[in-house]
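In what follows, a single structure is set out as structure tokens and then discussed.
Removed: one protein chain of the complex. Kept in place: all other protein chains.
The letters A and B name the chains in turn, as written, and every chain counts its residues from 1.
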């Protein structure tokens, strides 16, 4: 591994004040990441996930979820290859009987060698787990670095009156191409044909021009760290002109009258986007780009809405099933997933970060890269995977 | 990329006066290469090709063909992933609307950000294109290095009275193994069972012995650079003898009386073979081994014949369909394609160039390697691909 560094040092040396971001090919360590919805993990069942390159086991015991490295200390095999749980709190390696307690990681016995002095003296790595808003969050990092979940989610996500619905899927690109695709205001160009526009109160333009004052950095010591791009301070672009002729127009739906967004987007560490008034007015999209490994991320797509009664909840669930899911998370975002996966090869050998040619509006992306480099709480390295 | 050089330097340092040839794993830059037949590219249509590791777009506009790098300057995505041509002369990137003019490569607009100062100030790489004898040739190299097409094709190919017919296919070996398979006079051993022999005026021997004076180098300043091997100065080998017994004889067809070739073969930069009196008397085979990437080449197979009337043309087309194509380009050359692909693994890590054990007759190959090293106009490198 010393032979093949995770990130080409030649590239890392060239990017100046966003070096940390380039180095975080496997994600930022010491942050909270959503990995599954709570309803996906029943009492007593075991689930395998991969997060920042590490394979983990999740188990729900007496209602609480625990996360443990899925690799036996002894000979490095995945415990999940053949799950053997002989007690509620433990998992036993199928190969030689090394038995670990989920709550602590402690090696509580070796069934094939019960007199070993290793017993009680060794621990497998475990990670803190917290559930919120129907999502299971894992703190992938070191014990002494744990901080509050509220520092790693966008403002508003944890609000008591907000109800969250969503889905997740695997995307074949690095997580950063997910984050930049989402935050990039120009990529609206790819959504020209989205059916979502029929359900909105304003149309999609072809592009945006970012004016001074649109971008705000969030770097308060106690809160989440991120960047906001305020679309009300953009000029929307409605006509595409080539050699003097209008060749394309921002698509308009008959029943949609507005022509400008009043809202904006914000991106937050460790890689989560908040889109105001989206997919439709009155809802907010929160979506995570959770690093699985160098070339894959878990796309956790959620929508939030304020609800104050059972009736509100039912109405939101109905809206989600009829419109937000098919036309938003599935339809609109399918374009984004496709774009990220097509962009991946250019950045896969790292040289994309120095060979790209950004334009003025992309300065928002540079702000994000810098904020992430300044406030990321640790770079996940190949050594962390050993 | 600085970590993994294209060619193992240990090998390049060992081969002396044909080092350039060993380094040209991705081909020689600054030469003309045939990439498609003219009839394959209709007016207005776009085609994607790969040449010396670079992915290119071809488009025919008002009859003329243009070639442009198929990678948006902005975020490096292939324009071809979703072709959006909003005007005859341009292509627009599907992601953010970067729009390029085919004739010049100029960035004429960014549809999602039309006020960017990049517009009119940036260019995507374009390459000169020329059509001749029904083939589309691309000059893969730098603008100031363009030279005449006649310097990159074998003598006779461009003659006014020569008619060219042919086909192309992808072969899974480095281009040099194609060139050497074609020029190597001993490889006739693999064609023992070819049905082509029934249509020829002389039989195929088992092998050849190269005598002094058979080889001529072509290094005139103004002409194409290459090597000719004159078969009339070889001893043909008709019997294979093991431990004193004749175990195999060069195959003879009843209706074929001659036993020796009066002709020869020649190989030319940037990797094109001319075989006289082949596949049958009165025709000449011209074939290119066009580098696609390290392990693949485009095998462009053509046959030429002098024609002086419409009747001649029809007769040649008929000969091509009945005999030259099925028994020559498809039948006879199938053995060659197979041989190149089987040879590829030995040379794939470059050590084959120093671990091979050539015999005397192979000195023709060494002459070719030296001529190519002296006159190749540039080595295609991994940096060229960025």
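By definition in this document, a contact is a pair of C-beta atoms (placed from the backbone, for glycine too) under 8 Å apart; a residue touches a chain by one contact, two chains touch by 3 or more.
Quick caveat: nothing in here was measured; it's all calculated off a predicted structure.
*Asks:* Among A:5, A:78, A:155 or A:251, which residue is in touch with the absent chain?
*Replies:* Per the contact definition at the top, the residue touching the missing chain is A:78.
*Asks:* Touching the absent chain in the whole complex: find that residue among A:12, A:26, A:41 or A:110.
*Replies:* Residue touching the absent chain, from the options given: A:110.
*Asks:* Using the definition of touch stated at the top, determine which of A:8, A:99, A:185 or A:228 touches the missing chain.
*Replies:* Answer from the full complex: A:99 touches the omitted chain.
*Asks:* Can you list, in ascending order, the subunit B residues touching the missing chain?
*Replies:* Spelled out for subunit B, the touching residues are 4, 8, 10, 184, 186-190, 206-209, 237, 240-243, 245, 247-248, 339, 342-343, 345-347, 349, 351-352, 355-361.
*Asks:* In the full complex, which bits of subunit A touch the chain not displayed? Write them out.
*Replies:* Touch set of subunit A with respect to the missing chain: 1-3, 71, 73-78, 81, 86-87, 89-90, 92, 94-97, 99, 108-118, 122, 386.
The criterion applied here is as follows: only the chains that are shown with their structure count from here on.
*Asks:* Just how much do you need to spin subunit A so its Cα atoms sit on those of subunit B, in degrees to the nearest 5?
*Replies:* So the copies are related by a turn of 120 degrees.
*Asks:* Mind checking the centre-to-centre distance between subunit A and subunit B? Centres are C-alpha means, answer in whole Å.
*Replies:* Distance between chain centres: 47 Å.
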